[in-house]
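Complex shown without one protein chain; remaining protein chains in place.
To keep things simple, chains are lettered A, B and C as they appear, and every chain counts its residues starting from 1.
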Amino acid sequence: MFTFKIEPRFSETDALGHINNTSLPVWFEEARTDLFRIFNPSLKRETWNLILKKYEVEMLNQIVHGKPVTIETGIQRIGGSSFVVHQKASQNGLDVAIGESLMVYFDYKTLSPIQIPGEIKQRLLEHTLEPEA
Amino acid sequence: MFTFKIEPRFSETDALGHINNTSLPVWFEEARTDLFRIFNPSLKRETWNLILKKYEVEMLNQIVHGKPVTIETGIQRIGGSSFVVHQKASQNGLDVAIGESLMVYFDYKTLSPIQIPGEIKQRLLEHTLEPEA
Amino acid sequence: MFTFKIEPRFSETDALGHINNTSLPVWFEEARTDLFRIFNPSLKRETWNLILKKYEVEMLNQIVHGKPVTIETGIQRIGGSSFVVHQKASQNGLDVAIGESLMVYFDYKTLSPIQIPGEIKQRLLEHTLEPEA
Partner (left out) sequence: MFTFKIEPRFSETDALGHINNTSLPVWFEEARTDLFRIFNPSLKRETWNLILKKYEVEMLNQIVHGKPVTIETGIQRIGGSSFVVHQKASQNGLDVAIGESLMVYFDYKTLSPIQIPGEIKQRLLEHTLEPEA
């Protein structure tokens, strides 16, 4: 699992006084950076090879400004050309949100999915979630 | 169903040249505004009474800058204190994304869900999706 | 002058209840779109030829969610390879913000400023501000 720390930004609060729900996909995307490096170590756009097909965010508790949020990221499932990422955000010892995203290994030239090479699968397997998680 | 038009912003593009996936929850939230008015006509935060519990976004096609996006919003299911909103974004005649969100009628003072009054349910029913949708 | 209408987004409010100041550069950028089309009619990134060198935002009044904002955009000054854009945002009949930005006609291949062609200058002159503005 990857651990990532984020400081909620003041501009991410909304009129209800908490962090607006739309920041979660942004944070979860950032927290997947180390995962992106497995596929594209330089993170350069010329060699970018992943596409986000679907994601889900569940809000568990209100998130406040002024305290760091910790995001844990793990692999839930690996398919032929795609994989599912599971993420959990917590703040102040409390779980605040869950994220799940379906990523596809993708060729931006032909605009089509490609098989994940065995070597990368191996690397992903090092970050799979424990069965009980 | 409510129809909402949005102009993708240049700052919403990303290095891959298309609209970044994190804009979709922002757009879908905007497209739910007329729905919010059913619960809170003034949209003022003092009387705000909804909370987003969960949402899902599925990307169907790349979204580009420079062309308007149309979002259609309808009610999929109504429960005691919650309801599910289904949304579809299209651009240039092509479906580009699907959104689904679980909203809860919520008392921000007691921080707990409340029953949706019959009058509001009636208004929501006017915007339910066709069975075949 | 160009006129542009924008609907403040709920996610652009902050915990103080009003629109956060960081949305203004986003809105002003959007309101310059018709200006960008003079330089790059397709708005495509392959032919993009402007760079923002400097900008200034002055907040005149608090901006609220739920009411449209009108932005007027005009050319204030034209130089050899650059020009200054003046913008005014108003809401509900009240001026709420002023923006000024210095744009440079720019070659992204050589990463250097280039002279604005006479034909484009002519088009810009049609959008200059009145002396008394």
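Simple rule for what comes next: contacts are C-beta pairs under 8 Å (C-beta built on N, C-alpha and C of every residue); 3 or more make two chains touch, one makes a residue touch a chain.
Keep in mind that what you see is a predicted model, and the values were worked out from it rather than measured.
Against the chain not displayed here, subunit A makes contact via residues 7, 9-11, 13, 17, 26, 29-30, 33, 42-45, 65-66.
Hidden from this view is one chain, which touches subunit B at 10-11, 13-15, 17-18, 20, 22, 65.
Where subunit C meets the missing chain, the touching residues are 15-16, 21-22, 24-26, 29, 45, 48, 51-59, 108.
Criterion: only the chains that are shown with their structure count from here on.
Of all chain pairs, the one linked by the largest number of contacting C-beta pairs is A-B. When subunit B is fitted to subunit C on its Cα atoms, the angle of the rotation, on a 0 to 180 scale and to the nearest 5, is 180 degrees.
Nearest to the overall CA centre, using the mean of each chain's CA atoms, is chain B.
As a whole-number value, the distance joining the C-alpha centres of subunit A and subunit B reads 22 Å.
Note on chain placement: the centre of subunit B and the centre of subunit C lie 29 Å apart, centres being C-alpha means.
Between the CA-based centres of subunit A and subunit C the separation comes to 34 Å, rounded to the whole angstrom.
For subunit B, residues touching at least two other chains, in rising order: 26, 29, 45.
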